[in-house]
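If you scroll down you'll find the structure; I have some questions about it.
Only a single protein chain was left out; the remaining protein chains are all shown in position.
The chains carry the letters A and B, assigned in the order they are written, with residues numbered from 1 in each.
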Amino acid sequence: MALQGCEETLSVVHPAGPAASAIASLWRVLLIGATLIFGFVAGLIAWGWRRPPGAVNERGFVIGLGFVFPVVVLLALLAYGLVIGERLLPRAAPEVVRVAAEGRQWAWRFSYEDAPERETENLLHIPAGRPVDVAITSVDVIHSFWVPRLAGKLDAVPGHVNTLRIEAYEPGRFAGLGAEFNGRGYRAHRFEVVAHEEAAWQAFLRGETP
Amino acid sequence: MSSLKRHRALSRIWASDPGWKGWFTTVNHTDLGRMFLTVAVFFFVVGGVLAMLIRAQLATPRSAFLGPEHYNQVFTMHGTIMMFLFAIPVFEGFAVYLLPKLLGSRDLAFPRLTAYGFWCYVFGGSMMIFSLLWGIAPDSGWFMYPPLSSTLGAPGINSDFWLIGITFVEISAIAAAVEITVTVLRYRAPGMSLSKMPIFAWYALVTAVMILTGFPPLILGSILLELERAFDMPFFQAAAGGDALLWQHLFWLFGHPEVYIIFLPAAGAISTILPVMARTGLLGYGWIVAAAVALGVLSFGLWVHHMFTTGIPHLGLAFFSAASTLVAVPTAVQLFIWIGTLAKGAPRLHLPMLWLLAFFATFVIGGLTGVMVAIVPFDWQVHDTYFIVAHLHYVLIGGFVFPMLAALYYWLPHFTGRKTYFNLGPTAFWLVVIGFHGTFLLLHWAGLLGMRRRIDSFEPGQGWEAINLIASVSSFVMAIGFALIAIDVIVSVLASVRGSRDPWGGSTLDWAMPTPPAAYNFASLPEVSARDPLWADPDLPAKIARGEGYLGDWARDRRETLTVEVTTGAPRYVVVFPANTGFPMAMSAVTGLFFLGLLTKAYWLVPLALIGVVAMALYWVWGLLPRRGEGAVPVGRGLSLVTAAEVADPPGWWGSLFLLLANGTFFGSLLFGYSFYWTIAPNWPPPAYAELSLVGWALLALGVVLALLGTRGGAGAGHALAVLGTLAIAAVGARVLWLVPDPTVHAYDATVWVLVGYGILHQGIAALMNGVIVARGIAGHGAETWQGPARIARLWTDYGGITAVLAYGAAVLPGALS
Partner (left out) sequence: MRAVLSLSLPLTLWLAGFSGLYALHGLFCSSRWVEGSAVLWQRPVLIGVGLLLIGAQLILAVALQSKRWRAEDRTLRRVSFLLSLAAAGSTVWILLPLVLVTGCR
């Protein structure tokens, strides 16, 4: 699966999996809503500026605009956001694949529940089309595991294990980033995710290099 | 007596020392306010130069201008300087200069404390600049997450500069906050009830209380992290029972209110300036007060939205997502009231109004992106990217810098008494505003394309090159705009002609005085009965100058002002202010030695400096204590009032009350941290617990009873018993520490040391205070001046006793339960 161009390898708005897609749709709603509200406020200021002096409807401004308007908008937005957040949570399901990611200064080590002897560095293998739960932790400072085209990010905190669900729609390669500032090598703290179609995934688990 | 004679006499009494000496010995709020603002602008320039370095580095991909070691220091110091050495001190300077004038008072509540706070700011800020110049500046990001900022990730001295230097500077913020709170509540013109106060005073009050409750968690976190770095006490190390997440909670418990502490004074300036520009009254005073208070308190419930990616369960995050969207409501109320005020009035496009329009355009965008990132799944993608960098600059520059520039141009005629010389204002305005949006608007998009924040360079081919080049070029345009503003202001200060006293037709008391202001503010303190006193009585300035208010005569030849009832504004007592003195600066220098000793690990210096500070504090307090009362003194208009020496609630009592609010928040944060360890931290429970025997509990109870009853017993003997009580409580604490010999073993042991150490420290403070009361009695001070100091000692003794019981109890409770 070839990518359109390099600009999109880290792009949040070019999703390649269900989690990132849900968030990209959310972004579009947020952008349109924000633009409309900004336009409304700008128009209101222009109207207010040019209006000849005289009493205004105080309650209209304070209660109508200051209170009712934001409450209605925010209620809808909050509900939408909470529902999307719920959908992204790693719930139990039979086809979930479990892997682990261990962050360190300045590399990532990945291990696989279905292939306990395998460990890869800076390259995470997953099956395409199946949900993958990544158990993330750190051995030194705080890092963060982020594959922008597949899902949001989750921190690697020493002493804790945080689980992130990622899924790729189709096989392919996806760029990953360490997304929490961790010192001198931060810029290059990157990794790659390769999503295999089923046969290649099984081959990987058996120990072959697909 | 003529007005001129009055002016000359009052000027002689109130003036700071002339020349250089005046800078070091002044306790006058007008001078100190100007000094705060000047130093803050200096730090803004330093922070701005650092920003220029950042943008120069990021203008092109793979830039070799700065390596990561230097770049990491540059961006860390950019954020640190802007947040701690510019934004908060600008509020302090602005409030220090303006509040007494707005409120109709002659100075703030504690003039020497203002000076002490200023010098702590200067000395602490100098430590930070030193670290920058020597290339050993903090380099773990302005919020300094451990383990990166601790011994594991930053073994050098860099982080210590942040932890120690910034804590030193925070003394200034706490001092200013205590002062502002007491001043707004008590130091107003007679008749100015709370609901007739200028709206800016309400904002300042809310902000000051927020500082008192918002800064202590950070101070606690800084102390814990420094203890970890210096003495291996493992607060943030998971292997030994600590947790890196505790730092994030403590930091953001401060960090979120911090940005509202920054925004609210700007909102106060807008609420003051916009109606004057629109030549009408503010649309809904009561609504604005409600909105400001709501914003202030609600902002304390948002902090976890900075931690959405740390692995906290979704329900927990959802609470904070809800609260973070909620906070947009009081913000919107203020915004639409301002727009309604514009609609109601006849606005003029003067320079302050231009900047207010820039505020609207910019802050609304920043607020909208803020609502976006309050939605958890969206934040999961854009957290730690340039989307956040863009958002924060939109709200901070749009919501603080632009209104402050409006305030600068609005009050510049007041500071200088002159008109502006060149007409650089509008040109500078367009350069800054266009430069700002050019820099930051497209950076939202860079974040969405995956550009992380804090990277020292980037590879080509990810779609970021054009955005960053435009941003860098625009940032230089913005810098030129700021430079023009600086030139404009400097030339106006130095060279231009005298302007009229009230060029904008303002309604508040700050315009009822000659400009630039005299050292005494008001020749006599006016009786106020309206919210807009100058619009209600345009002849008021002349009446004030003629001495028709209170305290218009100088027969007692000393600096005096009035305090009032909190709610009604009825006059209560006379406060006598100190003369010029270099003591606060000296005490700040000795305080600096304490911090320097910690920083350089010259630990012999630390107890010496501490003794020095305590000795100087005792000297200061002893000088304050009145020997004899003088009874009621005439204050003008037929009224006679006692002085602060003879009342039960002197300014020092009020100051103590609010300082204890901050202290209590500190202690509460400590208990929170302790509970956090018990529930969330890995590797708990600890291997062993502290215990207290029955004898220990009995001694503690005895100590508490002696301390609390002793301070209520009246006269010296009771306070002597109270001293014994505090010593007993301290001894119990020492016993608990004896049972926990090594604070480096586990976070539990380390926390017990901090809990018990806190308890013992406060017994020391209470013992000293009660000792002073005893000494006072021995020295034969009068009975009529006993109440105030005794009640202050009682406050601190009560606080110390209660917190000691809670602290020791928390330390030994797990052992008792298991």
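General remarks:
Here, a contact is a pair of C-beta atoms (placed from the backbone, for glycine too) under 8 Å apart; a residue touches a chain by one contact, two chains touch by 3 or more.
Not measured: the values here are computed from a predicted model.
Touched by the hidden chain within the whole complex are the displayed chains A, B. From the options B:Ile54, B:Val74, B:Leu185 or B:Val574, the residue with contact to the unseen chain in the full assembly is B:Leu185. Between the chain not shown and the residues B:Gly19, B:Pro313, B:Gly638 or B:Pro741, the one that touches is B:Pro313.
Of the candidate positions B:Ala9, B:Ile129, B:Ile157 or B:Ala290, contact with the unshown chain belongs to B:Ala290.
Within the set B:Val41, B:Leu103, B:Leu194 or B:Ile388, the residue that contacts the chain not displayed is B:Leu194. Between the chain not shown and the residues B:Met127, B:Ala176, B:Leu326 or B:Val754, the one that touches is B:Leu326.
Residues of subunit A in touch with the missing chain: 75, 78-79, 82-83, 85-86, 89-91.
Annotation for subunit B: contacts to the undisplayed chain at residues 185, 193-195, 209, 285-287, 289-290, 293-294, 297-298, 300-301, 304, 313-316, 318-323, 326, 330, 566-568, 675, 679-680.
Just so it is clear, only the chains that are shown with their structure count from here on.
Computed from the mean C-alpha positions, the centre of subunit A lies at a distance of 36 Å from the centre of subunit B.
Across the complex, subunit A meets subunit B through its residues 6-13, 20, 22-23, 26-27, 30, 34, 37-38, 41-42, 44-45, 47-49, 51-56, 58, 61-62, 65-67, 69-71, 74, 77-78, 80-82, 84-86, 88-89, 105, 140-142, 144, 148, 151-155, 157-160, 162, 175, 177, 179-187. Subunit B meets subunit A in the complex at residues 68-69, 72, 140-141, 145-148, 152-154, 237-239, 243-245, 279-280, 283-284, 287, 291, 309-311, 314, 317-318, 321-322, 325-326, 328-329, 332-337, 339-340, 342-347, 357, 360-361, 364-365, 368-369, 371-372, 374-385, 448-458, 461-463, 681-683.
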